[in-house]
Every structure is written in structure tokens, then in C-alpha cells.
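And then subunit A:
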Amino acid sequence: MLGHTRVTIRDGGPADAVGGVVPRWVALPESVEEISVVLGACADAGLAVTPAGARTKLGWAAPPERVDVLLDLSAMHEVLEHVAGDLVVRVQAGIPLARLAEVLAGAGQELALDVPFPEATIGGTLAAPSPGPRAYRYGNARDLLIGVTVVLADGTIARAGGKVVKNVAGYDLGKLFTGSYGTLGVIAEATFRLHPLPADRRWLTFECEGWEDAGALLRSQLEPSAVEIDHPAEGLSMVAALFEGSAARDRAEAAREVLGGGELRADPPSWWGRPPGSPLASLRCRVAPHVPEGVSVRGSLATGVYLASGATDLDAWRSRLPGDARLVGLAGEFTGDRWGPIPSLPLTRRVKERFDPDRRMSPGRLAGGV
Partner candidate 1 sequence: MDPELIKDCVHCGFCLPTCPTYVLWGEEMDSPRGRIHLMAQHNEGVEMSPEMAGHFDACLGCMACVTACPSGVQYDRLIEHTRPVVEREHTREPRDRAVRALVFALFPYPRRLRLVKPFTRLNRRLAPFLERVHPTLGALAELTPPRSRTRPLPALVRARGRRRARVGLLTGCVQGAFFPDVNRATARVLALEGCDVVIPRGQGCCGALSLHSGYDARRFAKKTIETFEKAGVGTVVVNAAGCGSSMKDYADVLADDPDWRLRASRLKVRDLAEYLVELGPVAERHPLPMTVAYHDACHLAHAQGVRAQPRELLGEIPDLKVREISESAICCGSAGTYNLFQPAPARELGERKAARVEETGADLLVSANPGCTMQITTAMRRLGRPPIPVAHTAQVLDASLRGLGTVR
Partner candidate 2 sequence: MTVFDRLEAVFPPDRVITDPVRLRTYECDGLTYHRATPMVVVLPETAEEVAAVVRACAEFGVPFVARGSGTGLSGGALPRSDGVLIVTSRMRRILSVDLDRRQAVVEPGVTNLAITEAVRDRGYYYAPDPSSQQICSIGGNVAENSGGAHCLKYGFTVNHVQALEIVTPDGEIVEISEDDFGYDLLGAFVGSEGTLGIATKITVRLMRAPESVTTLLAAFETIEAGGQAVSSIVGAGILPAAIEMMDALAIEAAEAAVACGYPADAGAVLIVELDGPAPEVESQLAEVIAICVATGSFEQRVAASADERAKIWKGRKSAFAAVGRISPAYIVQDGVVPRTCLGEVLAGIDALQDEFGIRVANVFHAGDGNLHPLVLFDDTAPGEGERAEVVSGRILDLCILHGGSITGEHGVGVDKARYMPRMFTDADLDTMQRVRCAFDPGGRSNPGKVFPTPRLCGEVPRVRKGSPGEIF
């Protein structure tokens, strides 16, 4: 059935499992057209498909109800176009972030996303975003994305956006697909706006007991690119702030004045931008959150986006958070409701119905069986 597509197909095995579900086949397309052919064939045969990048987060979100074909994008790893003068790059979705970073560094530029797992791909980063430290300054993946090519469940190839940094023509499909966890279609290519590499980077770290201590930094005009906290299950927390620019050092020093202490360094602390452990939950809370005993939390004091590890009873924790906070179980075993309330779920469902009426794209990975 997939043989006629001429796309590389192999049998799936336990190493290809998605949240414990082993696919029958793994397809390795090499172009947008090949993705389309595979998806078209899967549509004809009613096969369920899960796209995959470097598989660093394939186990995040709920396990899919079924997977017949794992669509592995690792063969699509090219930089298609890098116009340094425009600070724009167009890539295939399977390119690892680290490889892209190397290419861009050659021109003194970067895609301002933090890379927790160097092998993670662009497609995976868009489909399963989890903002890193510098999201405070540069935004999330969705904020840097200016154009996409996606392939829908029925094989339709669609583009949105473009290769200019400013563009409001038509709906922004790229944004819609960020956070889709492979349930809407396949991200095949993406275009990003880039930033010049900063002249210098300095970190200021300091230990503290409360979360409020870093507030002065956020109220200052020193423009940190990131303000992160590492709140371990036991012991003192550490806050680290990053300053970027030619005067990074002066600003970091000024920040030390503001805080009345701290250590200046040229490299980040070891925990910077790494998940705190497992099981892993995503926490969004814009004020200092209540953290239960035995739970470690890392993330951005500036944006209120954290990863937490050690909490298994999500309902209990949720009940002690402010109303606008969100706590979602990402990876691992949890008791209680994995998703928590999602007011927009009915709309999400309706979008899913229009894009994937047969429920063949990673069905059941998101809340409400989407």
C-alpha cells in the first residue's frame, strides 16, 4: 500500500514506540511531495500517522490511541535558504536545531531559541514547544516563525505566511500548528526571523529563599534577556539572569548592585534551560507559585513558564494555584486530571474535525481525545 509511494519505508519496532504504542511502519520522506504522497496513501488506507523529529519528546503528551505509520522527518534536514541580509532562514522541518545553529553562526546570526536537546528538530520544536529561558526577550518559537509549509492528513500541501518578517495576509497557519503535537498535520518546512549573535553574554547568579527576590531585576531597566529560577526539591533556590549585548558586563554588574549581591559569570549555570527531572509537568503561573514539598521547578520568572518534576497528584497542586495558572502533565505517570481545565477545548475540537476528520493524525494525544 505504501510501497507504490517510492518513499523509504521500513517496519516499525519497539524503538519507534510513541508513548508505548509501536507503529507498524516507519516512513522516511525526503521532500514535501513525498510527505504528501505518504499521507495521501495513509488517507486511502485509513492509517493513523504520527510525525516524529529527533524523538526527544515523542513521549510527551498523552499516548496516541493508535499509530500505524511513524512519519520520521530526519531525512529532511536541509537549510533551504538563508538570506543573511534579511535575517531570515527557511529550513526543512527535520533539521536539528544544533545543526541550524552552526550554519547561522557562520554568518554571526542565530535562531533565538534555546536548545535543551541539541538533536531536537525544528518540526518537533514547533509541534511541541516549551519555551526556553530567552523566550522573555525573543518570544517563543511561534513568535519567530514567519512562514510554514504543512501537509494535511489528506495529503494537501498548504503554505502560509512567507519569508518577510512583517506580513498579515491570510490566517497564520504556522501559529495554529505550534503546539499541535502532530495532531493536525505535518510541519514540512518553516521560515524564521533570525537575530544577530549578541556581542557578549553575561550571567548573574544568586541564591535566594523566596521567589520575590528577583522582582527588582524585572522592575529594573537593565533589560535582561532571561531571568530563570532553579527551585530544587530541597535547599535554596538559585536565580540566574542573562544579559546580552556589547554592554552585557556593565549591565550584569548594575544588576548585582540592584540585588545587593550575586556572582557574575561568562557561562550559564549547569541547570540553565534543562528539564528538572521526571515525571515532568508544565506549569504556567505569572506570580510566584505555591510549590508543594518534594517538587522541583525550573523556568522563567519573567514569563511565568516553568517545568516541574516530582509532582504526581496534579489536582491537588492545581487547587492551590491562582485561577489563571495552568498545570499540565507532560510526560510520566500522574494521578488526577492530566490536562486541567482548558476553556478553549470545544474550539480546539472543531479545528481538529476540520483538519483531520478521520482522526488519523496522532489521535488522542491532546486533551479531550483530540
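For anyone wondering why these and not others, all candidates are chains of the complex that A comes from, given by their letters.
Here is the rule we go by: a contact is a pair of C-beta atoms (placed from the backbone, for glycine too) under 8 Å apart; a residue touches a chain by one contact, two chains touch by 3 or more; residues count from 1.
Please read all numbers here as calculations on a predicted model, not as lab measurements.
Here subunit A touches just one chain among 1 or 2 in this complex, the one numbered 2.
Listed in rising order, the residues of subunit A touching candidate 2 in the complex are 1-3, 24-25, 45-48, 66, 68, 83-88, 108, 139, 142-143, 150, 152, 156-160, 162-173, 175-181, 184, 195-199, 215, 218-223, 245-247, 250-251, 254, 282, 284, 286-287, 304, 324-326, 328, 339, 342-344, 346-348, 350-351, 353-355, 357-360, 366-367, 370.
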